[in-house]
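Pasting a structure here, questions to come.
With one protein chain withheld, the remaining protein chains of the complex are depicted in position.
Let's turn to chain A:
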Amino acid sequence: MRETESVQEARRAMDICNACRYCEGFCAVFPAMELRREFAAADLSYLANLCHNCRGCYYACQYAPPHEFGINLPATFARVRAETYEEYAWPKPLAGLFRRNGTIVSLAAALGMALALILTAAIQDPAVLYSPQHGPGAFYRIIPWWLMVTLAGGSFLFAVLALAMGFRNFWRDTGGRPDELTRGRPLALALHDILTLRNLGGGGGGCNDTGEHFSTLRRRFHHAMFYGFLLCFAATVTATFYDHFLGRVAPYPFLSLPVLLGTVGGIGMVAGCGGLIWLKVVQDQAPVARRLLGADYALLVLLLLTAATGLLLLALRGTGAMGVLLALHLGIVLSLFLVVPYSKMVHGVYRSAALLRHALERNPKPADHPTDRSAGSTA
């Protein structure tokens, strides 16, 4: 991680936090901080990505503005995180896409939709496009199967590769070794933290989702979105399996596994994304890095559109609107796959990596024990 103004500000804050430590019950960031006395840029990258932005520390902070120390960790760490996304992006020439990310993601989504609609309309016979299609292969009469598979598969594989390279860059920069990735217990601990969002718990009483008061809404919305996304992904995998190995060609009946998974997942994503967008609108803006909100909104709206058009397609697949909706939905899915490695979505990769690093720090091999000694002192 390079030295930047945000990194320096994070270091100033951490020096103060590390002398105070009142927040250590809130989340993983503070116990991780306490293992250190000096904060290299890479340490701050790790801590910033460990931060889940629950904002508990901001409201509890005796040094928050207007105190002259002016500590605002949620905003400070959000700025550092955004810079780490750029820092670890792969391939390097595309790192700049993180600079005006809200605009980039929105444009990509708009272009994806427009392109899909225009190409479909241009290539496809209007008689087919605007008339109801029934029976096996109905979708492929609108967009050919080979094209769907090539575009979806290609963009998906590229996204996986780019995210994996980002992970590698983060892991190396924060001092990780490849062999650490295979230790079972830390992996299990990290997986537990990722899947439960334990650190969005504010130490038990909830987070400051909208302001001074505590709630668990953000955690629940995120769960709805995250697990909804996984269900949709499972639906796609199941459908692929049906198609390739069982010879059953889409569309599938409502009471089939792919459609049920997709429906439940889609509803989860719509509810989750909608809820998260609503929270961002009504939240107290003081602990927010407002410059970065665009990227958050862009990705949330894109995910919301993905799920909403999918559900709409399901509802109207027997009508003449199916053709246009299918093109629209696939255009959005394609844009999503394309922008994933260059959107807010990457937070999942670095957050997970940071949680794994934290689990490793909490469970050092005997030889790795931290050497810091903190003498006893009291408030």
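In this section, a residue touches a chain if its C-beta (ideal position, glycine included) is under 8 Å from a C-beta of that chain, and two chains touch if they have at least 3 such contacts; residues count from 1.
One rule holds in what follows: contacts and distances are computed from a predicted model.
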Message = Not counting the visible chains, the remaining one has a UniProt entry; which protein name from "Monooxygenase", "DNA-binding PadR family transcriptional regulator", "FAD-dependent tricarballylate dehydrogenase TcuA" or "Aspartyl/glutamyl-tRNA(Asn/Gln) amidotransferase subunit C" does it give?
response = "FAD-dependent tricarballylate dehydrogenase TcuA"
Ask   = Of the residues listed, A:Gly96, A:Gly137 or A:Gly205, which one is in contact with the missing chain?
value = A:Gly205
Inquiry  = Tell me which of A:Met1, A:Cys23 or A:Leu355 is the one touching the absent chain.
reply    = A:Cys23
Ask   = What residue numbers in chain A mark contact with the hidden partner chain?
value = 15-16, 18-26, 31, 34, 37, 56-57, 59-69, 203-205, 212-213, 371-379
